[in-house]
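I have a structure here, written as structure tokens, and I will follow up with some questions on it.
With one protein chain held back, the other chains of the complex are shown just where they sit.
Take a look at subunit A:
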Amino acid sequence: MHIVVSIKQVPDSAQIRVHPVTNTIMRQGVPTIINPYDLFALEEALRLRDAYGGEVTVLTMGPPMAEDCLRKALGYGADRAVLLTDRYFAGSDTLATSFALSQAIAKIGEMFGPPDVVFTGKQTIDGDTAQVGPGIAKRLDLFQLTYVAKIASIDLAAREITVERRCEGGTQKLKSRLPCLITMLEGTNEMRRGSIEDALCAARSRIVKWSAAEAGIEDLTKCGLRGSPTVVKRVFAPTPRSQKAVQIDTAEKTLRDLADELIGAIFTRQPALEPELAFEAA
């Protein structure tokens, strides 16, 4: 089977700092990583390939340096990597991004065989929208299976797939058809350590690089800023609360006295809470 995994290179958000005066993101020196949610999608794709045979193609859209994350994916064992990079894509929102990626996936399908499953992560850690996966599904007319916790079975002959998907208050078991798009839930598997052969292969592999034109995109008005219906008008820092916390003085007090004092302060501020808590605790 042919599986396409769409991944994104993101700044390691744990290390993002905001300039205290200009309120701009200080990107310099912030390391980039594969969006952590995408690793669950990639691992699941590799497992399907190992079980059913076939190939895994990883795809990303981004600046030329996004090649790093594709090499990493090849190191984990992906068979092929495609980098979609063009300045026409700059400023894409989720609608423009899903357009470009779906065009590239269609092109990948033409060149390397139509995909049976397209995977994405649940969301990215920099945008957190969870919109690009459903966008790709809609544009390519793939059956959309989001928040998938487990792929229960695939019947390639019947083109059927059964999955367990996370939903509000429980898990839904769904039967659908290939080709489908799956957004993989986090914590559902653990990324393998790539083999030595994969590492060597990753270093040697040529990464397929496509401009918009090379990916077969004719309508550039659907790309980048021009193809994005949303406009970011203002970026600003959250207003700090004017008052800091009232500190309970800890000097020369037993823990017991401190605890009593804290509880007293809680119930002074929220008198209605005490009878409620007493009722709950009973």
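By our rule, a residue touches a chain if its C-beta (ideal position, glycine included) is under 8 Å from a C-beta of that chain, and two chains touch if they have at least 3 such contacts; residues count from 1.
Here, contacts and distances are computed from a predicted model.
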| item | value |
| --- | --- |
| Record-based protein name (UniProt) of the chain missing from this complex, from "ABC-type spermidine/putrescine transport system permease subunit I", "Ubiquinone biosynthesis protein UbiU", "Protein FixB electron transfer flavoprotein alpha chain" or "Aspartate aminotransferase family protein" | "Protein FixB electron transfer flavoprotein alpha chain" |
| Chain not shown: contacting residue from A:32, A:172 or A:205 | A:172 |
| Residue ranges of subunit A at the interface with the undisplayed chain | 13, 16-18, 23, 25, 64, 85-88, 90-91, 93-95, 98, 125-135, 137-139, 143-147, 162, 166-177, 186-187, 209, 211-214, 221, 224-226, 228-238, 240-241, 244-248, 250, 255-256, 258-260, 262-263, 265-266, 269-270, 272-282 |
